[in-house]
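Sharing a structure, written as structure tokens. Questions coming.
Every protein chain of the complex appears in place save one, which is left out.
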Amino acid sequence: MEGEHKPGWRFRLHEIIYESNTFAGKAFDVGLLIAIFTSIIIVMLDSVHSLHIQYGDHFNTLEWVFTILFTIEYILRLVSIQKPSRYIFSPFGIIDLLALAPSWLAIFFPGAHSLLVLRALRLLRIFRIFKLAHFLFEIDFLKRALLNSIRKISIFLLTVLMLTVILGSVMYLVEQRENGFSNIPESIYWAIVTITTVGYGDISPVTPLGKFVASLVMLIGYAIIAVPTGIITHDFALARRKREKELYESCPNCGREGHDVDARFCKYCGSSLFR
Amino acid sequence: MEGEHKPGWRFRLHEIIYESNTFAGKAFDVGLLIAIFTSIIIVMLDSVHSLHIQYGDHFNTLEWVFTILFTIEYILRLVSIQKPSRYIFSPFGIIDLLALAPSWLAIFFPGAHSLLVLRALRLLRIFRIFKLAHFLFEIDFLKRALLNSIRKISIFLLTVLMLTVILGSVMYLVEQRENGFSNIPESIYWAIVTITTVGYGDISPVTPLGKFVASLVMLIGYAIIAVPTGIITHDFALARRKREKELYESCPNCGREGHDVDARFCKYCGSSLFR
Amino acid sequence: MEGEHKPGWRFRLHEIIYESNTFAGKAFDVGLLIAIFTSIIIVMLDSVHSLHIQYGDHFNTLEWVFTILFTIEYILRLVSIQKPSRYIFSPFGIIDLLALAPSWLAIFFPGAHSLLVLRALRLLRIFRIFKLAHFLFEIDFLKRALLNSIRKISIFLLTVLMLTVILGSVMYLVEQRENGFSNIPESIYWAIVTITTVGYGDISPVTPLGKFVASLVMLIGYAIIAVPTGIITHDFALARRKREKELYESCPNCGREGHDVDARFCKYCGSSLFR
Partner (left out) sequence: MEGEHKPGWRFRLHEIIYESNTFAGKAFDVGLLIAIFTSIIIVMLDSVHSLHIQYGDHFNTLEWVFTILFTIEYILRLVSIQKPSRYIFSPFGIIDLLALAPSWLAIFFPGAHSLLVLRALRLLRIFRIFKLAHFLFEIDFLKRALLNSIRKISIFLLTVLMLTVILGSVMYLVEQRENGFSNIPESIYWAIVTITTVGYGDISPVTPLGKFVASLVMLIGYAIIAVPTGIITHDFALARRKREKELYESCPNCGREGHDVDARFCKYCGSSLFR
């Protein structure tokens, strides 16, 4: 009898946790979102020294409440799915586990000498923010934009990195070691700060020749910042055009779609599109 | 008799204040613009310490002149409209009231202890600048551009925020507390300063590992700055295309669209577009 | 007899100075370019204190050589044109005069008390760089891009300015006077430095609330930097499309041009475009 009940109970739970087209499913999603936000803000506030001294104990209690809540959620997710392994090794399953692990590990490895490391582990709980990705990444738009352009953007970033290595080395030769460009990695860091137009000013050229080279670096950065923009804008237009093409009506003869707006004959079977 | 005159007088006033197709209406608009600009500049100059000491009294007098002028304008707007509540609760009605309130409140609650707060209230009058929106936002172009993209840009900004939370937390772990990254909110502030390529330099990485992570943050920021540009450029093209389609009618013979504005014959079947 | 020669001589001079399709015309243009560049570099070098002390006299001599050369050029331009007034009041005529004026004025008003002002006048000669515009602005491309978008970009800049006034005032209220935001104009300067992502770091928020507001300002700046890009990219596409349309062959019946690529019938007279 219980065996007969279980599938129905599991099915309803699955509907609440994994889907969001029922009222309970939506309520669960919103509640989860609020819990994630609150727990992240507590980790943030706890990192502020003055607040940690005053409210540290309260923060600690709240953190444990959320840890237990998220653990229950994780177990429910495992229970309500047919093949738990599919969830465990999915990107979101790994993220959910990583968001839980630090708190629990802090109990089992509490050695006095590792206090600092443990605090670091605790801070990893901020990665609960990744759980927000559940909600954000379902928006078709950003996924498409990022996946479409990611390969071209990578090539572009590699080229920029190569450029910063060369320009950083040139600046290391030009500027004296005393002017902040104390070694090549440091100079490359400067080149990245400059070419991305961030410009902290913690390292900046001092000699006239250095300033001249730096000016060239800036103008190069100014000109090539346009490249990724061009790539993404272009890919947006392509993605849209592709989708638009699929919108137009199907051929009345062969039934296939994907005709251009100005097509008068089916490009697959050659029969007229107008009846 | 007076009852007969009033509607005509109210109608003419409405024409001057709310419309701008008569000479008087345009003159009122330009005069209002100059008054707003002048009052804002006076608030600005009054905030400069040395000028406040020398000309503080004059500024105060001028501020009162403008306050009274804007109050008269507010009353006239109420009087000349049929349903005053429609103006009062419109965005511009609220802005106009907010621009007036601080000056008047400063009289009725002049307690010595709230002097600083009152000065702050006075500064709110700078929000009179919003009244300029009356003029600017009538330009169809910017309204369309902003409304079209605002949802996508919001999603993008949320993603960037999530990224800065993660990257800020990583930097808090990487850099020592002594190097300026004193807590997670501070580190997130640093991440925003860096990813938006502002780069004040008030907080900047000190350790080699911190500089490496910072370089990654900058390159990420450099690559994703392209996304909002792509969104807006793309939406511009769509908005234009949409408008074009609405402008040009279809051929009365073959029913196909896409004719130029100056076309007189269908480019597909050659029959006249005008009947 | 001389009266008969003069027109021919004036015509040839006009060809050399104003046109560039003869060898002499091109040589004149290149020579002028080199002279402008050299004179600008001399003004620059003379501004460097150490070089001024050592080579100041030589620089002075060279400056006078160039001043005399450009004066001769200016007189020749006046002589060789039919209506000198057309040149004098053209943008380039005014620029050429402004580039000459400071050197000559420095002789006639050499009063000891105005020494500093004279140095300033001398420096104005760097505006000879505007003469380069002769050469650069003839490139059709940039002219079109700038003229097309200048109105929209202005509206955009006005909106950004309005935003910086509001955000600057908010920051003046939020941050203490001691933290660099000493008056509203200063705060507006900070808002411009921040929203344009320049980020000098000479003024930066100190209080947590100030950092929060500053983060909002940066994210706003990050999102709206996309707007001018979108405008210009879009206008490029429009300009190109317009030009392309004019490329396609004329109608064999009425001879008018401007047909679309896929047009089969003339949109003006309705006759077939294919014979």
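For the reader, a short list of remarks on this structure follows.
Should a chain be cited, it is by its letter among A, B and C, assigned in written order, with residues numbered from 1 in that chain.
Note that in this section a residue touches a chain if its C-beta (ideal position, glycine included) is under 8 Å from a C-beta of that chain, and two chains touch if they have at least 3 such contacts.
Keep in mind that what you see is a predicted model, and the values were worked out from it rather than measured.
The hidden chain makes contact, of the residues C:F59, C:Y74 or C:Y200, with C:Y200. Note on the undisplayed chain: of the listed residues C:I17, C:I40 or C:A214, the one touching it is C:I40.
Here the missing chain is touched by one residue of C:L161, C:V206 or C:L219, and it is C:L161. In the complete complex, the residue from C:I16, C:I184 or C:I231 that touches the missing chain is C:I231. The omitted chain makes contact with chain B at the following residues, 197-201, 229, 233. The set of chain C residues touching the chain not shown comprises 40, 43-44, 47-49, 120, 123, 126-127, 129-130, 132-133, 136, 139, 141-142, 145, 153, 156-157, 160-161, 185-186, 188-189, 192-193, 195-202, 225, 228-233, 235-237, 240, 261-262.
One chain of the complex is left out; on chain A, the residues touching it are 152, 155-156, 158-159, 162, 165-166, 169, 172-173, 182-185, 188, 194, 197-201, 204, 208, 211-212, 214-215, 218-219, 221-223, 225-227, 229-231, 233-234, 237-238, 258-260, 262-272.
To be clear about the criterion, only the chains that are shown with their structure count from here on.
Using the mean of the Cα atoms as each chain's centre, the chain most removed from chain C is A. In terms of residue-numbered contacts, A-B and B-C present the same interface, as over half of their contact pairs agree; the other options in A-C or B-C do not.
The centroid of the Cα atoms in chain B and the matching centroid in chain C are 29 Å apart. Chain geometry summary: the mean Cα position of chain A and that of chain C are 42 Å apart. Looking at chain B, residues 156, 185, 188, 197-201, 225, 229-231, 233, 237, 258, 268 sit in touch with two or more other chains.
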